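The structure that follows is given in the form of structure tokens.
Take a look at chain A:
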Amino acid sequence: MAFPILSFIIAMPALAALIMLFLPDEAKTAVRTIAVSASIASLLGAIWVVREVLARGPATFHFEERYNLVPSLGIQYLVAVDGWGASLLLLTGIITFAGAVASTTLENRPREFYIFLLGLVSGVFGVFVAQDLFVFFLFYEIAVLPMYLLIGIWGSTGKVKSEGPFAWAMDRLDVGGKEYAAMKLTLVLLGGSALILAAMLGMYQAGGHTFDMGQLAKVSFSPRLQWWLFPALWVGFGALAGLFPFHTWSPDGHAAAPTAVSMLHAGVLMKLGAFGVLRVGMVLLPDGAQQWAFAVGTIAVINIVWGAMSAMAQKDLKYIIAYSSVSHMGVVLLGAATLTVNGWNGAMFQMFAHGIMTALFFSLVGLIYERTHDRWIPNMGGFAKVMPLTAAFFTLACLSSLGMPGTAGFVAEFLVFLGAWQSANSWWAVPGGIGALVTAVYVLRGTRDIFWGEGPPEKFAHLTDAGFAERVSLWTLGTTLVVFGVWPRLLLDLIDTATPVYLAALQAHGAGVTP
Partner candidate 1 sequence: MDVRFYLSLAAVLFVTGVYGILTRRNAIGIMLSVELMANALNLNLVAFGRYGAGALGQVFAMFSIALTVTEVVVGLGIVVLLYRSRHDVMVNLASEMKR
Partner candidate 2 sequence: MRTLDLALISVFAPLIIAVLLIIVAPLRRAGRAAAALSVGGAFASVFASVALTLARLADNRVPEIFETTWLPEAGKSAATIGLQIDGISAPMLAVVSIVAFCVQVFSLEYMADENDEDYGRYFTWHSLFLFSMQALVVAPNILQLFCAWELVGLCSYLLIGFYYKKPSAARAALKAFWVTKFADLGLLIGLIVQYAAVGTFGWDAETVAKLGALGVVPVAVAALYFLAVMGKSAQFPLHVWLPDAMEGPTPVSALLHAATMVAAGVYLIVRAYPIFQAAPQVMVAMSVIGGVTAVFAAIVAIGQNDIKRVLAYSTCSQLGYMVAALGAGSLFGGYFHLGTHAFFKAMLFLSAGSVIHAVHSNDLSHMGGLSKKMKWTTLTFSVGSLALAGFPGLSGFFSKDQILESLWEGTHRDPLFWIPFLACLATVGITAYYMSRVVFLAFFGKLGEHAHHAHEGGIAMRLPLLILLVPTVIGGLFGGQFLGLLALPEVEFHLTHVTPVGVVALVLAFGGIGLGYVLNMTPAGAGLASATAPVAAFIEYGAVDRFWLGAYNLLMMALSRVFAWLDRYVVDGMLNGIGAGALTAGEWLRRFQTGRATDYVYVVMLGVVGLTIWSQFAALVGGSR
């Protein structure tokens, strides 16, 4: 039997968490070392997988592992990887590494922090390689849940004014607090998973009592069933991808979460949702995907513009980035809705690009917050003088965010818009482009307000630039952003091995798709 590389990647973080469980609280150095080592091990594994998948060529799945869990129900542990999964493994590996390194500065209960964080990472890895719907769902839930504790314990609290028609409710719920944010995030995401579960059972029943995604892909579900199941998956997974109007957990959650958690959550977890829509929703339910494509794309466009416009009005640094995630995840969903090769390639690439970019953003925001204990932009200004490296990387992240060629963000957005134009609803590309323009306005304005201008205010004059661990994290993410932006084929070749296969299957099933 071949070396179970995928299980290795999944298990490394969990194993590290398990070891930490038995370490004393005081062994902070040991904990950090183990966490970073585990993340490196997973990252190396992911890189190796990517290389191998590229070398072994397109179309099929590699590194399959299959064990029965509940044989009589057809539930099995089945993992395998294709171009899509491999690219997201790589993303997760990179961000985990960067997040684990960036968190080494954490002093408050690092052991528990890493246990939850690494548990979550294991779940994320699992989702991306699961080829059994059930395992997919299982890992999905695991990836979502530790977030509650991570935000609730290590998060930060803001304050939101209660007003508007729902002021009474806001007073009641302590809107803005970290517990509120953690709870909202958990409930909305698991609410989504309730819908996923229902759809999953529907497929299981109609698809001959199997959860094997390879088998289910061969089943022709009746269009009527698909019409029902697809929106359940779309909204269910979409909730995690920040789908409008279920996105409001995201700004609050990301604003409240500690650095590494925001990095992982916005960087990787939101992709879980989008990946679910694409991999489960659209690939397994081709008719549903086509019937609902218009709605998916249109809401995605709303996401893009809504997120960007909301981000523009924010004065809280973390909220800006969080809303930008909502906007950018709209790009992913738009790409998925196009049902074109370019659109899907773009969606997958945007997952990667946005993941890296937003992780970079959040690590920078965390870095600033750690030093200033302030997220309010009007209090800032002129930081470039005291923290030039931070300023440089922030600008880089902004550039990727607004789709500057030479960064990964451009390739992704370009492909998605290209796909959008090639799709049945060409007009999607226009609001998409406008969203990019609005992004340019708010990110650069933010950069100016934080970093430019005459020296920092008196109380921030002592700020220091990024330390060693932070620099490792920044350079890792920044370099990735540029390298994949300049030479996207590093990843696109990989993604492109899977996309046409899935798309061909979709079109073979479907009735009327644009050529």
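Here is the rule we use: a contact is a pair of C-beta atoms (placed from the backbone, for glycine too) under 8 Å apart; a residue touches a chain by one contact, two chains touch by 3 or more; residues count from 1.
For anyone wondering why these and not others, all candidates are chains of the complex that A comes from, given by their letters.
Computed from a predicted model, the values in this text were never measured in an experiment.
Asker: Of the numbered candidates 1 or 2, which one touches chain A within this complex?
Answerer: 2
Asker: In their complex, what parts of chain A are in touch with candidate 2?
Answerer: So the residues of chain A in touch with candidate 2 come to 58, 160, 163-170, 172-173, 175, 184, 187-188, 244-245, 248, 251-252, 306, 309-314, 323, 341-342, 345, 382, 384-385, 388, 399, 402, 404-406, 410-411, 414-415, 417-418, 421-422, 426, 429-430, 433-434, 436-438, 440-442, 444-445, 448, 451-455, 488-489, 492-493, 496, 499-500, 503.
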